[in-house]
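Note that this complex is displayed minus one protein chain, with the remaining chains in position.
What follows is chain A.
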């Protein structure tokens, strides 16, 4: 009763009107990139949510592994001097 050949999964990225970067909004199935964009328009931009759509085959995305979250992101933990709040600026100088 059901097709046994599933269409590939595409991840959908949308850029909204306000000059922000494309943002991941969800995914969908489609036979090719062209249809994926058409479907993405219908599924994810019914209310003017975007002015540009990217679709990427989910199988083409390489992702960091959740179990290596520690080693991968730890190095940033010790570098507090990368944040502006690390530095104390005299109050009489006002905003900096």
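The rule is simple: contacts are C-beta pairs under 8 Å (C-beta built on N, C-alpha and C of every residue); 3 or more make two chains touch, one makes a residue touch a chain; residues count from 1.
Methods note: contacts and distances are computed from a predicted model.
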Can you match the unshown chain of the complex to its UniProt protein name from these: "RsbT antagonist protein RsbS", "Formate dehydrogenase", "Ring-1,2-phenylacetyl-CoA epoxidase subunit PaaA" or "Reductase"? "Ring-1,2-phenylacetyl-CoA epoxidase subunit PaaA"
So one chain is hidden, and I want to know which residue out of A:46, A:79 or A:95 touches that hidden chain in the complete assembly. A:46
Considering the whole complex rather than only what is displayed, give the residues of chain A touching the chain that is not shown. 1-7, 9, 25-32, 34-35, 42-43, 46-47, 63, 65-67
